[in-house]
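This report concerns only the one structure given below.
Omission of a single protein chain aside, the complex is shown with its protein chains in their original locations.
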Amino acid sequence: MKARIHVTFKAGVHDPQGKAIANALQGLGFSGIDAVRQGKYIEIDLAGSDRAAAERSVKDMCAKLLANPVIENYRVDIDAP
Amino acid sequence: MKAAVIVFPGSNCDRDIEVALRQSLGREPQMIWHRDTALPALDLIVVPGGFSYGDYLRAGAMAAHSPVMREVIKRAADGVAVLAVCNGFQIATECGLLPGVLLRNKSLRFACRDVHLRVENPYTPFTQQYDDGEVVTIPIAHHDGNYFADDATHRALLDHDQIAFRYCDRAGALTPDANPNGSLDHIAGVFNRDKNVLGLMPHPERAADPALGGNDGRALFDSLVAALS
Partner (left out) sequence: MTTSPGATAITPAVIAQHGLKPEEYDRIVAAIGRAPNLVELGVFSVMWSEHCSYKSSKKWLRQFPTAAPWVICGPGENAGVIDIGDGDAVVFKMESHNHPSFIEPFQGAATGVGGILRDVFTMGARPIANLNALRFGAQDAPKMRHLVAGVVAGIGSYGNCVGVPTVGGECTFDPSYNGNILVNAMTVGLARADRIFYARAAGIGNPVVYVGSKTGRDGIHGATMASAEFDDKSEEKRPTVQVGDPFTEKLLLEACIELMATDVIVAIQDMGAAGLTSSSCEMAARGGVGIELDLSAVPTRERAMTPYEIMLSESQERMLMVIAKGREAEAEAVFRKWELDVAVIGRVTDTGRIVATFDGATVLDLPVEPLADKPPLYDRPWTPIARNRPPVPALPETSALGPALLALLGSPDLSARRWIWEQYDHMVMADTVARPGGDAAVVRVHGTRKALALSSDCTPRYCYADPEMGGRQAVAECWRNLTAVGAKPLAITDCLNFGSPERPEIMGEFVGCVTGMAEACRALDFPVVSGNVSLYNETSGVAIKPTPQVGGVGLLAEANRMVRAAFRAANDAILLVGATAGHLGCSLYARNLAGSDVGQPPPVDLAAERRNGDFVRGLIHARRLTACHDIADGGLLVALAEMALAGDVGAAIGTSPATAGPAFWFGEDQARYIATCVPAVAAAILAEAHAAGVPALRLGITGGNDLTLDGVERISLHDLRAAHESWFPAYMSALSD
């Protein structure tokens, strides 16, 4: 199984990277950009086939290491094998 | 020689380069704000180190698309010498002035320290006051200095004597420990094919005053002054 994890800043947390990307895109002439948020994307290959257990385990990984719940949210998607 | 230093809002080695150039040149280089895209007549353009626009996407990526860099690319095509140091090197690769790319250091950590470099091509305006194979000591200070190029690009660099400096040990040997960031083939600096553009991660401007712990970078500025005056 493959876990696909998106880690992003929580709503309201200042995201200097996103802001800088938005400015640069506007500078290149791309219009209609309201806001940009930047995050991390992580893939984990998992042994076993118990999807619910995998999801619990990956969420635990997120809470303990992959994200800092103080400032970041995470979303976990588990692909079928 | 007419020299100018491009100043981005996040440049922070602009003054250091200014001091080193003044020392070799005997007068002030011109400091050019990144929005002033109408460049005067110049013999040398320096793209200095720092964090140009914050480097929040990829090092140098945003500066590479700035209007002033479009002007620098035009001048380089006309044969004007361009020296791109550290973040300047990252910008130069992002905008296609130089081949390859600077990845995150293999250690994943910022690295600030003296390194030894071997002069690989002393037959250019940038390096003519060095000897072939001379070992010099110059500091690095970067998070993304791990030079990478695909096989074809690497072969072309070798075929056209485009490698300017390689990381080496004190004796000039290319040992694994002497490579501070994981760069391909120990590459610390490269030329374009015409040898009028040099990009390098080490900071020669920080080694142009014995009081700072080294003077090995001075010959680079002296070479430019001698070649372009």
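When the chains are written out, they are named A and B in that same order, and each has its own residue count from 1.
Heads up, the rule we're going with is that a residue touches a chain if its C-beta (ideal position, glycine included) is under 8 Å from a C-beta of that chain, and two chains touch if they have at least 3 such contacts.
Treat the numbers as computed from the prediction; the structure is a model and nothing was measured.
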Decide which residue listed in B:10, B:122 or B:172 touches the omitted chain of the complex.
-> B:10
Name every residue on subunit B in touch with the hidden partner chain.
-> 9-10, 12-13, 15-16, 19-20, 49-51, 53-56, 109-113, 139, 141, 143, 203, 205-206, 209, 211-213
For subunit A, the residues touching the chain missing from this view = 9-10, 12-16, 19-20, 23, 68-71
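Quick note on the criterion: only the chains that are shown with their structure count from here on.
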Distance in whole angstrom between the CA centres of subunit A and subunit B is 35
Would you mind writing out the residues of subunit B in touch with subunit A in their complex?
-> 53-54, 56-57, 61-62, 65-66
As the complex stands, subunit A meets subunit B at residues 16-17, 20-21, 23-24, 27-28, 38
